[in-house]
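With one protein chain removed, the remaining protein chains of the complex are shown where they sit.
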Amino acid sequence: MSIKRLHANKRMSQVVIHDKFVFLAGQVAEDVQGDIEKQTKETLASIERLLGETGTDKTRILSATIYLKNIDKDFERMNSIWDAWLPEGVTPARSTVEANMCEPELLIEITIIASLP
Amino acid sequence: MSIKRLHANKRMSQVVIHDKFVFLAGQVAEDVQGDIEKQTKETLASIERLLGETGTDKTRILSATIYLKNIDKDFERMNSIWDAWLPEGVTPARSTVEANMCEPELLIEITIIASLP
Partner (left out) sequence: MSIKRLHANKRMSQVVIHDKFVFLAGQVAEDVQGDIEKQTKETLASIERLLGETGTDKTRILSATIYLKNIDKDFERMNSIWDAWLPEGVTPARSTVEANMCEPELLIEITIIASLP
């Protein structure tokens, strides 16, 4: 069974599709200088754009892993953006933990597993 | 192909089922004041209950990601509970790393991917 990749380079692919499953690389903000609200919005916009290119959408996310640089400070602020982003009743299984990321200014990274329609 | 969700609210679903795969939200202890043994037992009990509601069980866990707040101090104490919980020979692929969680008192969070029978 074939594997399809989008935005693949020598290090990673932004999207990997196999069977009915879609794996996204960890998504981060475009502007790493933004605050947690801005970085969360940009991260979710990247996820939405990649899912759209794949032929699916945010109502078909199965699993989300959210990494926050400062979980005590930013958990509720991230949630305020997250909660407004998803239609009720189609929300994924979610885990949120604290971790530093590959650039010290990054405040959030999100890894997604979704499904094709 | 449809997606089924259990215990879904505006933020997340505790269970997401797609194809033959079951994704659980990160499970934590009910009593965040418990020590690592108590929190591990409660976390595993939540996993077992959610898998049961879904029509599967702990012998069909494919993958487990375990986050510990204090890995040096609690790794072996968590393992003593974990090892007794699973029948030998039906254990999942497992990763364990250290991370803070959304409440400072939480000592353990576990994310599960399982399969339906």
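When the chains are written out, they are named A and B in that same order, and each has its own residue count from 1.
Everything that follows uses one rule, which is that a contact is a pair of C-beta atoms (placed from the backbone, for glycine too) under 8 Å apart; a residue touches a chain by one contact, two chains touch by 3 or more.
All values reported here derive from a predicted model rather than from experimental measurement.
K.L.:
Among A:32, A:45 or A:99, which residue is in touch with the absent chain?
P.N.:
For the chain that is not drawn, the touching residue is A:99.
K.L.:
Could you please point out the chain B residues that touch the chain left off the display?
P.N.:
The list for chain B reads 19-21, 60, 62-65, 71-72, 75, 79, 82-83, 86, 88-99, 113, 115-117.
K.L.:
What residues on chain A make contact with the chain left out of this view?
P.N.:
Residues touching the hidden chain, for chain A, are 1, 3, 5, 8-16, 18-19, 21, 23-26, 65, 67, 99-102, 104, 109, 111, 113.
Here is the rule we use: only the chains that are shown with their structure count from here on.
K.L.:
Using Cα averages as centroids, what's the distance between chain A and chain B in whole Å?
P.N.:
Computed value for the inter-centroid distance: 21 Å.
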